[in-house]
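The structure that follows is given in the form of structure tokens.
The complex is shown incomplete by one protein chain, all other protein chains being positioned as in the whole.
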Amino acid sequence: LGQQDRHLEQAVAAIDAVRRGPVRVHCLTNSVAQNFTANVLLACGAIPSMTVSPGEAPDFTDAADALLLNLGTLDADRRAAMPASLDRALAQGKQVVLDPVLCQLSSIRLDFAKQLLASGRLILKSNRAEADAIGKTETCCQMITGPVDRIEAPGLVCGVENGHPLMDKVVAMGCALGALIAALAARTNDPASAALGGLAWFGVAGEIAGAKAEGPGSFAVAFLDSLAEVQTGTIADRTRIVP
Amino acid sequence: LGQQDRHLEQAVAAIDAVRRGPVRVHCLTNSVAQNFTANVLLACGAIPSMTVSPGEAPDFTDAADALLLNLGTLDADRRAAMPASLDRALAQGKQVVLDPVLCQLSSIRLDFAKQLLASGRLILKSNRAEADAIGKTETCCQMITGPVDRIEAPGLVCGVENGHPLMDKVVAMGCALGALIAALAARTNDPASAALGGLAWFGVAGEIAGAKAEGPGSFAVAFLDSLAEVQTGTIADRTRIVP
Partner (left out) sequence: LGQQDRHLEQAVAAIDAVRRGPVRVHCLTNSVAQNFTANVLLACGAIPSMTVSPGEAPDFTDAADALLLNLGTLDADRRAAMPASLDRALAQGKQVVLDPVLCQLSSIRLDFAKQLLASGRLILKSNRAEADAIGKTETCCQMITGPVDRIEAPGLVCGVENGHPLMDKVVAMGCALGALIAALAARTNDPASAALGGLAWFGVAGEIAGAKAEGPGSFAVAFLDSLAEVQTGTIADRTRIVP
């Protein structure tokens, strides 16, 4: 088996594992994305918790299997809660996904993203503009989303071509993907396979939903249905990995 | 008529009353649940208000017929707004529902729940883990949700067996139930009947929606439709009360 095939096997195993048992993900995410992110995790078999209060977030991180740090709507509570929760997660060997949403538009947010990345080896999920703003950094896996989503990690450098144009018309789609990758990362010891699994699950569910939808509203509904209903074998068969 | 039949009659009368006229519920609830909770209240004929700002929440409580205190995402604003709003509601003889979401995971939240419960006689809606963390307490009605939902109040101790498994796959379903029970409690002088009415309305609407849904996304949509469309007589006929 080639490198990509081995990673796809591990990704599929992680998807099955998330569906089998309750993986808890604590999500320090923006207020726009909280509801949809929680519904995506539930559709996938995972359990979300979402409090951003600095006094509570570290305790909720203790009770979780993985942590999401999403920098949209970065208010004082979130800025205080994230470093403390991140330290807790790293000390406990838990996987952490960082999504530095629109960090190219705010120097506060960009500096904060760099500070978090300096704390340990995270899974960094961003688009090209965010990645360019951050520049070179140490991660255990870097994803760059776009027309073709990219994964760059030790042992896996590839693109994934799944998805549907209506995914760009539902807010928080990318934010929710970060949470799902955190769930998958809690069930495989390979961050790159978690990234691949998240892109594949989302992309194939998006294609199935897109075939039924009449617009962005019905697409979002069908997407949640597809996340829950799509067979793991279908995900594996339809994933299109490119160089 | 037995005790349960009398309460079901009062529950059905409260459902009709909520549908007839505008009941205002001020919801101090978590940021994940705000949107869905408001849509549930609107589907049921009630009017939500949702501000959690400490300077505003007491005034909005004055304008409301009942108050919901939900402890998810318990930040500084919510911690300040809740006691002041609760005092206002109790002084005005308004019904208050407390939902101590996940209080077993955070000592701050658990202590705060106990403090609120010590202020007066509330309707306490929790699951078993939350109830166990809180321990013995004085309420005017205690609900314990689970595979069979339980009501324990002076004059009514019973279970309600309605619902559908997809209700666990939509975030904020239980949070929204708390808001609906507050609306019902504003229209009956019996908290236990309000609790029964909320469980029955939600449970029967969930069963109707579950029969149409293809997954959690379409379930949530059909659930809101069913809340609005289900005949009160259908709710009464299909409610399954157990000992």
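Which chain is which? They are A and B, in the order written, and residues in each are numbered from 1.
Quick note on the criterion: a residue touches a chain if its C-beta (ideal position, glycine included) is under 8 Å from a C-beta of that chain, and two chains touch if they have at least 3 such contacts.
In this text the structure is predicted, and so the values were computed from the model without any measurement.
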Note = Filtering A:Cys140, A:Ala172 or A:Val230 for touch with the omitted chain leaves A:Ala172
Note = Among listed residues B:Ala11, B:Ala43 or B:Leu110, the absent chain is touched only by B:Ala43
Full-complex contact with the absent chain, from B:Asn70, B:Ser226 or B:Thr239 = B:Ser226
Task = Determine and list the chain B residues touching the chain excluded from the picture.
result = 31, 34-35, 38-39, 42-43, 48-53, 55-56, 59-60, 63, 77, 220-229
Remark   = Contacts from chain A to the absent chain lie at residues 30-33, 35-36, 72-76, 102, 105-109, 168-172, 213-218, 220-221
